[in-house]
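The other protein chains are all here in position, but one chain of the complex has been omitted.
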Amino acid sequence: MQTRRSALAPALLGLGGLLVILVVWQLVAVFAFTRPNGSYGAVPPPLAAFERVAADLVDPAYWAGIGATAGAALTGYLIAIAVALALGVLVLLLPRLEAFATQLGVVAACVPVAAISPIVVLLSPPGSRAVSVVLALLAVEFPMIIGVLLGLRATTPGQLDLVHAYGGGTLTAIRKVRIIAAIPALLSALKIGAPAAFLGAMTGEFFAVGVDSGAGRLLISQQYAGDFVGMWAIAILATAVSALGYGVIALAARWLAPWTAHSSTGGLR
Amino acid sequence: MSARRLPRWAVTLLTTLVTLVVLLAGWQLAITLTDVSPYLTKTPLDVWNYLFVDGAFDPASAAERRAELLPMIGVTLFHAGVGLAFGVSLGLVGAVVMSVSRTVRATFLPIALVLQTVPLIAMAPVVYAVFGSGVVTAAVIAGVVTFFPLLMNVGAGLGAAGGDTVDLVRAYGGGRLRLLFSVQLPSALPYLFAGLKIAAPATVSAATLYEFLFSFEGLGANLLTSKSYSDYGLLWTLVATTIALALAAYGLVVLLERLVLAGRFPPESALARRGDSR
């Protein structure tokens, strides 16, 4: 038997893990990446990076850039949801299509960004964020489709029997049970999709032509300028934004579907 | 209900073929039915002509064009392979260490949980800044997208052996290593493949992204140059090749999974399917 630890211990260890990483980061930065003249190399110390994050946070230009990326991410995210829901309706009507829907999702997840991006850029006008939207869409589509399909399967046979035994038809079953039972799996997919969409939109900016703002653009321009502290600050900000997206949906899920943790439904894989 | 009588692999194969045909037809129709420039956009038939029909596109023979493609594919496969090996071994080691030591797990799992949700591949320029141009950068970028799926899936797999099984091994005097090798690793096999299914195509994607942004070799780099030289026949062929490579990586993992798991683990659908007679 394992001795029972206080609830505090895991939190402390988690904090310890963060500390270990910060210390290693600091040591690597100071001993491996500091130039003889004392300026920082490709890995600046954490404090310098976080100071820059604080400075970036009060700079409206950074907010505009991250906002633009997030906007493209949101557009792709919403289209992916619409596509997944449409496929869900198809599968509901024709269950045979389930394998086909899954494979569309697999293809979307497999398509390499460097292959699809040049084409999107080729076919969209200069300055368009279409490539960010497409990459966000592709990054989100697979988890969304899986979420919808899991949601359709979340209803137990007993729950359907119950509806039918009392004379409820297919529509009643969908309205009263199936849609609500699908919510946890859907929310779980939305949660996973949020950071993935931001990832896609940010990566898209590496390929976009005539787009000057955005988190990805900032990262590239700072790389050209050799502003390593700035790059790390953007990386930290982008991490925070996508973690925020995840967290907001996780909170919303707790409020919208409080039964999730207690039923066998929900979750991917 | 004729599909029920077909074996599972046949159903999978048929669905895959249908999906591919639908996608290719969609590609062909999207271009022929809209008024996009035929100079910029190529259809699947154009790609076919580029690869196999002499005299299409440029004076070079189709064989010469194919011969040019091969080294590019080789370089990309090398980058992706190194990245996959790097990420998979790191992910495996991480998962085993986290499963053996509760302290290590409690210390690093929260951070891993946060990091797996963030746009790591979008940090490619940071990796480039740190490691410069070369196979190390390719390996790190491709490894980053491989590491977390492996760590999380294998980690879950090692934990999947039930508490009763663990007690059983203990009761017969089995130690930690016996538990790991006889129970935990075998029961983690399906999870390993689940992780690889995400990781294998992702390394192709990461490798070509690296090549596109920071290198002069491989499919990714040539996607960029063919576009700059307005060689759209090559561009669309490279696009099709790269996507095919990623899908093949996925397909290979699925095939391997079937071969390794067949007869040892119940097929997924058998768990979900309800019995007919009650």
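Letters A and B name the chains as they come in the text, with residue numbers starting at 1 for each one.
Definition applied: a residue touches a chain if its C-beta (ideal position, glycine included) is under 8 Å from a C-beta of that chain, and two chains touch if they have at least 3 such contacts.
The working rule: contacts and distances are computed from a predicted model.
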| Which one, "Heptaprenyl diphosphate synthase component I", "Spore coat protein CotJB", "Stage V sporulation protein AD" or "ABC transporter ATP-binding protein", is the UniProt name for the chain you do not see? | "ABC transporter ATP-binding protein"
| remark: Where A:31, A:166 or A:255 are the choices, the one touching the absent chain is A:166
| remark: Residues on subunit A facing the left-out chain by the touch rule are 156-159, 161-168, 172, 176-177, 180-181, 183, 257-259, 262-263
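Heads up, the rule we're going with is that only the chains that are shown with their structure count from here on.
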| request: Please report how many Å separate the Cα centroid of subunit A from that of subunit B, as a whole number. | output: 18
| request: Enumerate the contact residues on subunit B facing subunit A in the complex. | output: 3, 11-12, 15-16, 18-19, 22-23, 36, 40-41, 102-103, 106-111, 114, 117-126, 128-130, 153, 194, 198, 201, 204-205, 208-209, 211-213, 219-220, 223-224, 227, 232, 235-236, 238-239, 242-243, 245-247, 249-250, 272, 274
| request: Over in the complex, which subunit A residues touch subunit B? Could you list them? | output: 2, 9-10, 13-14, 16-18, 20-21, 33, 42-43, 96, 99-100, 103-104, 106-107, 109-119, 121-123, 153, 157, 192, 195-196, 198-199, 202-203, 206-207, 215-216, 219-220, 223, 228, 231-232, 235, 238-239, 242-243, 246, 269
